[in-house]
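So the structure is just underneath, and the comments pick up after that.
The complex appears here without one of its protein chains, the remainder shown in place.
All chains are identified by letter, namely A, B and C, in their written order; residue positions are counted from 1 within each chain.
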Amino acid sequence: MLDHVNIGILTSGGDCPGLNAVIRGAVMKGDRIYGVNFQGIRDGFRGLVEDDIRPLPRHDVRGLSRTGGTILGTSRIGPFGEGGGGSARVKQVMERNEMDAIIAIGGEGTLTVARMLHDDGIKVVGVPKTIDNDLSATDYTFGFDTAVSIATESIDRLRTTAESHHRCMVVEVMGRHVGWIALHAGLASGAHAILIPEQPVSMEQICGWVESALDRGRAPLVVVAEGFMPDGAEIVRDALDGFGRPRLGGVGEWLGPIIEQRTDIETRVMTLGHLQRGGVPTSYDRVLATRFGLAAIDAVMDSKWGHMVSLRGIDIETVPLSEGTADLKSVPQSRWDEAAVLFG
Amino acid sequence: MLDHVNIGILTSGGDCPGLNAVIRGAVMKGDRIYGVNFQGIRDGFRGLVEDDIRPLPRHDVRGLSRTGGTILGTSRIGPFGEGGGGSARVKQVMERNEMDAIIAIGGEGTLTVARMLHDDGIKVVGVPKTIDNDLSATDYTFGFDTAVSIATESIDRLRTTAESHHRCMVVEVMGRHVGWIALHAGLASGAHAILIPEQPVSMEQICGWVESALDRGRAPLVVVAEGFMPDGAEIVRDALDGFGRPRLGGVGEWLGPIIEQRTDIETRVMTLGHLQRGGVPTSYDRVLATRFGLAAIDAVMDSKWGHMVSLRGIDIETVPLSEGTADLKSVPQSRWDEAAVLFG
Amino acid sequence: MLDHVNIGILTSGGDCPGLNAVIRGAVMKGDRIYGVNFQGIRDGFRGLVEDDIRPLPRHDVRGLSRTGGTILGTSRIGPFGEGGGGSARVKQVMERNEMDAIIAIGGEGTLTVARMLHDDGIKVVGVPKTIDNDLSATDYTFGFDTAVSIATESIDRLRTTAESHHRCMVVEVMGRHVGWIALHAGLASGAHAILIPEQPVSMEQICGWVESALDRGRAPLVVVAEGFMPDGAEIVRDALDGFGRPRLGGVGEWLGPIIEQRTDIETRVMTLGHLQRGGVPTSYDRVLATRFGLAAIDAVMDSKWGHMVSLRGIDIETVPLSEGTADLKSVPQSRWDEAAVLFG
Partner (left out) sequence: MLDHVNIGILTSGGDCPGLNAVIRGAVMKGDRIYGVNFQGIRDGFRGLVEDDIRPLPRHDVRGLSRTGGTILGTSRIGPFGEGGGGSARVKQVMERNEMDAIIAIGGEGTLTVARMLHDDGIKVVGVPKTIDNDLSATDYTFGFDTAVSIATESIDRLRTTAESHHRCMVVEVMGRHVGWIALHAGLASGAHAILIPEQPVSMEQICGWVESALDRGRAPLVVVAEGFMPDGAEIVRDALDGFGRPRLGGVGEWLGPIIEQRTDIETRVMTLGHLQRGGVPTSYDRVLATRFGLAAIDAVMDSKWGHMVSLRGIDIETVPLSEGTADLKSVPQSRWDEAAVLFG
């Protein structure tokens, strides 16, 4: 590469612990080893489309590995949406800023956009971000460990109050399409039932697990992913409508009352929501995110356009974006069977 | 006191971090210094009325200072409620178990029952428990510090996600009648608005604070106690009904949308709920609860019937139960004024 | 006061969680309510003597309540030490910077210097800082709760490893002259012996407690303040010299081997050291420090020169610096007796 290389960085989609560590890793190595400049693109693709870009000197990434959120801001706006202007607009803004390449940090949606930009000749490298752990092209990404960690810590706290009152506790965690957070947080906290989108068990089964735990003198603990739907759920949800109650909340809020009604056990619901996204990343996520950032600038300098970084075992690799966004990584049957031994 | 003195212990009402440390403190000192026996009354007054009582040897309180919840269980059932049997029933059960006196650990309701039992000649000593910090007879009680600590830690986490998305965050904490948890957690986390039952500010004022914070480039943070009601709230809540939506959730869930609608700032709501009750007590609460337990058995051995232990400054004292339950300790105007300087 | 009032702020002595929250509280209220300017004096009295002073606008104190350390830096240098220049030099620097008054945040040494400056006619208000809790003029100061909290959390962790190996664990905490951190952390963690400077118990007594805990199947836990010295300690320390080993470490490092030798229990030592000073302040300390900061600027505007802010019960008051630095607040006999019931 030539002198005065400029690399734009953006973070897009929902925020995730570790984004700042990726930024720091890329900027530190880019500055020290490759001598390139960085440009911070504000609020994901919004900043790219609207030309909202600022210099990102090394000084600005100081101490970032241990901070949550993203100093660049994020949004869900994309260049291929209404008024986005597509690749042409992106090229125009890049030229105006003399930006040579882009490191795009984001989830399935962001990486798909990155792939489309690459198909149109834009130099882009991706860094996978998914708090839900639903990308098949990488063993894990940063954010997931922090989310599981916060969920587990929260559930530990909820258990003591449930046990004191002999109650059932239903804890709703993130996971609209896949159940990884529920599976790991449930395993870590010794849940009596883990409910995930991939496995639509029946209300009978759920209540059976709750009653079995209660019979052994435990305060039953149900960990449910937000995207879970019980087998025969239309009936369940019609019944709720029958009470004249619009469903405002998530799955936990309607599951709890049904469990209480059917098992006659006082039941409380907690939705962890945004708590799981926030705060200081775990050391695991900081290391992984830092390594991703270091590998991302390497990929840029290697001209691995249209690729994303990825974790395989304990190694960082790169894979084509087309591959990385092909499949949703859902919880396989074997992992469900492994965990289900501990239910009830 | 004679040989073979038996002291019953019960925990009643909502659970609270530190209950186990009180139990441990009383039993350890009672066993070692006074040579008395302890009887664990299950689930508060329910166990007393239903004669559900077990021996509570010193071995059972081992390691308890650092555990949340209560090993004795708790309930909201009282002897003066329907089918409770009143003081007569309590006396009968105590006689049958050769129980000489009771240490009753609980909040305003429990301590009122304890006072009534005392008025009927039953030997009882109280230990104040209120996670909300609403008892005027003691500077603080255990549980409050843990609740504030968890709320503060949670808000710290929520800020990073709010800042990444430039959102307003509304966090609902406990406090049905008083705003102490909101005040302290809000101060600790640098909230731009703290809303408490004692101060019914208007929606205009709230939105003004939110906009002021936003104008300075911050992600506005509103900490609201569950018992807060804005000035002119009937209108607000009628309006909600006008949308055909029954109010299922708490104050945060309807406050958030109004803020979003009026200020045009994307707003998210988090209700911390049971999280604040649970888990390992803070060191502050462990020390205070242990000291309360030690003082409670001293009060029993001093025949301070009808009294409760209390914190004044850094000293543990005893006060009559009648005094301890007389007034609700609400947030005084001076503390509100002190904090309001930092709003907006 | 007139327009363009300038208030200097400095933090002096050992750092302490909460210093930044004091700074933030004072600056926020000074800026918003009183319209005064602030000047940040770097590294305590060093910056005052060397004229190392910078503007401290409100923007700079943003988000500070939850950060450890001090953004102003600190040192142990004083104006009355060698080359300090005394009050004359301080007055000269203040005049050159048009600084009207000083808020000095520090411990016993800092507050004594502040009192001396006040005696020489310099407008100064003090904020007490002592992680050791050894100032008699205030019930507590910020930093102490965080130190106890970190010590307690650390001891919780050390217990599991000690129990797995059936070992005795000796944990050395801060407290050169007073034993408050040891007392509170020891009570909170269920220590079998708490050793503090105020109570020079014998090695026989210490080993007795250790053996008693062991006899009951526990892993003995000894929490010792760094300033503790056993009764008859000269002998102990001579004996160590007899082994030809210069004493490099603290009390824990020579106490552990003696316990091991006398009781034949494998013993491990952990010195918590600087860990206790660092990191995010607890919510308790953030609230207290913020209130101290708010009260300090009030005291300045009230011309309470030569006074310091102070906590009494749940109220913030002011007391003359001469009073505040008169006595060391040591652990009273009653608090020792209260705790000793739980030893062994």
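Heads up, the rule we're going with is that contacts are C-beta pairs under 8 Å (C-beta built on N, C-alpha and C of every residue); 3 or more make two chains touch, one makes a residue touch a chain.
Predicted, not measured: the structure shown is a model, and the values here were computed from it.
Trainee: Considering the complete complex, which visible chains touch the unshown chain?
Mentor: Computed over the complete complex, the missing chain touches A, C.
Trainee: Which listed residue (A:D132, A:D145 or A:E211) would be found touching the missing chain in the intact complex?
Mentor: A:D145
Trainee: Looking at C:G8, C:G68, C:G306 or C:G324, which makes contact with the chain not pictured?
Mentor: Hidden-chain contact among the options goes to C:G68.
Trainee: Decide which residue listed in A:V49, A:L275, A:L294 or A:V319 touches the omitted chain of the complex.
Mentor: Going through A:V49, A:L275, A:L294 or A:V319 one by one, A:L294 is the residue touching the chain not shown.
Trainee: Could you tell which one of C:L111, C:I150, C:L255 or C:L342 touches the chain left off the display?
Mentor: C:I150
Trainee: Could you tell me which of C:D52, C:E163 or C:D315 touches the chain that is not displayed?
Mentor: Residue touching the absent chain, from the options given: C:E163.
Trainee: List the chain C residues touching the unshown chain?
Mentor: On the chain C side, contact with the omitted chain comes from 11, 15, 17, 19, 43, 67-70, 73-75, 150, 154, 156-161, 163-166, 169, 244-246, 248-249, 253, 268, 270-271, 273-275, 277-280.
Trainee: Provide the residue numbers of chain A that touch the chain removed from this figure.
Mentor: 24-25, 28-29, 32-33, 62-63, 65-66, 139-140, 145, 148-149, 151-153, 156, 184-185, 187-190, 218, 280, 282-284, 286-287, 290-291, 294, 312-314, 338, 341-342
As a working rule, only the chains that are shown with their structure count from here on.
Trainee: Would you mind working out whether chain B and chain C touch using mostly the same residue numbers, over half shared, or mostly different ones?
Mentor: same
Trainee: Among the chains here, which has the CA centroid at the largest distance from chain B's centroid?
Mentor: A
Trainee: Starting from the mean Cα coordinates of chain A and chain B, work out the distance between those two points in Å.
Mentor: 35
Trainee: Which parts of chain B, given as residue numbers and ranges, touch two or more other chains?
Mentor: 156, 280
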